Structure formats: C-alpha cells, structure tokens
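The excerpt is restricted to a subset of chains, each kept in its original location.
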Amino acid sequence: MAKSRREKGIEKMNQVLGKGGDIVINKLKEIAPDFGDMIIEFAYGDIYNRPGLDMKSREIASVAALTVMGNVIPQLKVHIQGALNVGCSETEIVEVIMQMSAYGGFPAALNAMFAAKEVFSKNKK
Amino acid sequence: MAKSRREKGIEKMNQVLGKGGDIVINKLKEIAPDFGDMIIEFAYGDIYNRPGLDMKSREIASVAALTVMGNVIPQLKVHIQGALNVGCSETEIVEVIMQMSAYGGFPAALNAMFAAKEVFSKNKK
Amino acid sequence: MAKSRREKGIEKMNQVLGKGGDIVINKLKEIAPDFGDMIIEFAYGDIYNRPGLDMKSREIASVAALTVMGNVIPQLKVHIQGALNVGCSETEIVEVIMQMSAYGGFPAALNAMFAAKEVFSKNKK
Amino acid sequence: MAKSRREKGIEKMNQVLGKGGDIVINKLKEIAPDFGDMIIEFAYGDIYNRPGLDMKSREIASVAALTVMGNVIPQLKVHIQGALNVGCSETEIVEVIMQMSAYGGFPAALNAMFAAKEVFSKNKK
C-alpha cells in the first residue's frame, strides 16, 4: 500500500535531519501544528523524496543556500548536521561554505563557518 | 614548475564555465581589468582548485546559492551552463532549483527555473 | 466528494491570479511540470485555501513581501494584479508599497511602484 | 490647530506599537536622537497616518515584509505586537507568517513563527 505524503515525509526527515527535525516540529505544535505538517509533507514528503538528485547533493545545495542567505543560522546548523547524516564529510561541508564567500561574501561565509564549527564540536562530545 | 594562481585559475575557469567566463573577463577589461584577475585568481585559482569537494558538487552548490540570492540571474545562467559542463544532468539542475523553493521561496526558484530553461534550449540549437 | 489538492489549487489560483497563473504554469510545462503542480497544490491548494485570513489581506501580505524582496518583479506584478482581482483598490496597493519604503528602503519601493504603474495602466487599455 | 508631524507621529506610534515604540526611541537617545525623531515623524507621522489603508492591513503588510526579510527579528516582534494592538487576531498573524513560506522560504517563516510564539506567550503572562 502506498505511503501517504506525511509518512514519506516523516521517514525522509528523520533520515536527513535526525532528531533535529523533531525538535522543530515540536516547537511548532503549540502555535501552528499545520505548519509543521507542511514542512514534513511538502519539503520532505514531496521534494526530498524525488528521484533525480542524490541525498548528499541535496544537502550540499541546502548548506550552500542557507550560507548565502545569512539570516537563518538555526536552520543552517540543522542542515550541516543533515549533510553529515547523509554522508558528507566535514571537509566537504567546510569547502562548500568557503566557496560561498565568492557568491555571498566573506561575512555570511564566516558566520556559516562558525555554525559548522559548533555542530562539528557538538558531535565530538 | 608550479603553475601561478593565474594559470591555475584560467585553466579551471575554462574547464567549468567554458567561454562564459571569458565573456565576463573581457567585459571587465575596459573598466576594471584587475577585478577580472581577482575572479580568475581567487575564485577559480584558489577556491575551485581546492581538493576536498568534487567539481559537480561545487557547481550544485553554486546553482543553489545563486538561485536563492535571486538577484544575479546572469551569473546563475553562467553556472547552470557550468554545472552541465562538469557533468551535472539537466534533471539534477532542475531538482536543485525546485528544492530551493523550500529555502528561498517560489518566486526566486521560478526565475531560476526560467533561466535554466533558457540555457538548456540554447544548448539544443 | 472532497476536491483534491490540485482541484482546490487550480480554482483558488484562477480566482486570485486570473490568467497570470496559467501563464506561469504553462512556461514550466516543458522544463519542470511537477514544479507547476507544487505551486498549484501547495501555494494555492494548501495555503491560500486556509480559513483564518481573508483573500484581500493575503494579497496585501504578498505585495508587501514581494516589494521588500526587491528581486522578483515578475511575481510582484502577478500579485499586484492578484490584489486587484480579490478586491484591493489601486490606492490600497500604492499605500502598501509606499509603506514598504520604511522597511525595505526607497529603491525597492520605487521599483515596486513602477511595477504597479505598469499593471494599472495595462488594465486601463 | 494642526498637529505637527511629530505630534501625529507619537500618537500613531503609541496607538500601533504601544510601549514597544518608546523603548526603541529611548535606546536611540544617547547615540542618535534625531534618528528616533525621523522614525516618529516619517514612518508614523507621515506614512502610517495616511488614509487609504486601514491600520490592520498596514500591520499585516509589516509582518509579511519583516518575515521575508528574515534578518530583523526584534522589529518583527514589535510589529507582531503592533498587529495585535490594531485588532489582528493571533490566527491572522499565524496565517500571514505561514503564507510567507511560499515567498521567502521555510527557514525565514519558521524564525518568524517562533518570534510570534514568544510575543503571544508573553501576552498571556
């Protein structure tokens, strides 16, 4: 029997983000539970489940985008962990962020690098 | 004998961007030739030449970033072509842009998709 | 029988955007038809169909956001027309854009105002 | 006798922002008191006092814009409170922010939603 968008979304979100996804969805429960459902169903159920791009490339794209946006550090951290979860090495993540200095400038890349440092060192504890 | 930053940069830029890079550098010649040199030496000589991230992943990161930035369509087109040049499929590029709708919104992703459409159809002629 | 997300989305998109929505979806057909479906199902089927906010307020919010983003003029024009379609007056749209100068600065507000001028005068023909 | 821009501005700012406006103006006193005056006179005296758009719509526009800008959380909180002050319901504010995910992406909308959660729960104490 075909899985629902929601079931596919939860499965994929857990695979990519680990418990980082649950924390976000739980924080939304009191104020906007439907918004949590949208993230699960649309972002993870629909988009991340599409064939045509491997999961490592998807997370490299996410880390790149969130780095140059510069104003979404909490989500960047979640996806730096996500990138590690789907098989990116710390070096690959550092390289993506460093490369972003050419597109979004040094300040945004610096703040992303410090976010990565925090995620990496948390994992070492 | 070790290649200079400039030599390494030109080689890498040609590999990634094809003639798209030359056009940009030439347009800078009259007004700011040193700025063209910086792009060649820093972006392509230093960054793109670093080991630790394969060229396909680098261009996926670039397309992702330029999509969410939303205001740099000419450079996005150059890097959509660049992504094709280093081995990305049209499908992979379309998937990256589609995924960006979740990070940078639908309008930016839409404009990037139309940019991709233009690049792809130019290649077919 | 309950309408599908797609049916609800098409209905709502037509109500808000008129033919402006169809044009976008059609332009996507060749390159990324699924992306057109996502816009219809997620943006119009899921979000715009939610109760809790009237359609005029939704379009005022869209015009405000697209004005300060500053880099998505084609989508801004579609939603300026959308705002008119759901009952906003030209004056209300002008006021929203003028107010945005305080949040996103004068240059972005100016470009939005010129976009509005274009949409309004097209309607007069 | 006609009120001055300053008098009109203070009155309107108080009506919309309550004490949230005073706090900002006071924080400016030591470093740039004239800048506080500009905000009062231009933003509230000139713009918010204009007829042609009701106060609820103005605050919906502000919340929408500050959500997609993504980098101005303190000001977003002040205007979420402002939206409540001029008669928006919590549901309407949540809907505006949720809708913004389609324009400015999920990360910016998520951070705005958490800002709203903070403002709403502060009011309940």
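As written, the chain order gives the labels A, B, C and D, with residue 1 at the start of each chain.
One rule holds in what follows: a residue touches a chain if its C-beta (ideal position, glycine included) is under 8 Å from a C-beta of that chain, and two chains touch if they have at least 3 such contacts.
Given the structure is predicted, the values throughout are model-derived calculations rather than measurements.
Participant: Assuming all chains share one sequence, and 4 are in place here, what does the full complex add up to?
Facilitator: The whole assembly in this structure file has 6 copies of the sequence.
Just so it is clear, only the chains that are shown with their structure count from here on.
Participant: Using C-alpha centroids, which chain lies at the maximum separation from chain B?
Facilitator: D
Participant: If you tally contacting C-beta pairs, which pair wins, A-C or A-B?
Facilitator: Between the two chain pairs, A-B has more contacting C-beta pairs.
Participant: How many angstrom between the C-alpha centroids of chain D and chain B?
Facilitator: 39
Participant: Measuring from the mean C-alpha position of chain A to the mean C-alpha position of chain C, what distance in angstrom results?
Facilitator: One centre to the other, that is 28 Å.
Participant: What is the distance, in whole Å, between the centres of chain A and chain B, each centre taken as the mean of its C-alpha atoms?
Facilitator: 23
Participant: Mind pulling the chain B residues that touch 2 or more other chains?
Facilitator: Counting only residues that touch two or more other chains, chain B contributes 68-69, 94, 98, 101-107.
Participant: What residues on chain C touch chain A, complex-wise?
Facilitator: Within the complex, chain C contacts chain A at residues 34, 38, 42, 46-47, 50.
Participant: In their complex, what parts of chain D are in touch with chain C?
Facilitator: It is residues 42-43, 47-48, 50, 52-53, 56-58, 60-69, 91-92, 94-96, 98-104 of chain D that touch chain C.
Participant: Show me the residue ranges of chain D that touch chain A in the complex, using the header's touch definition.
Facilitator: Contact set of chain D toward chain A: 69-71, 94, 97-98, 101, 105-111, 113-114, 116-117, 120.
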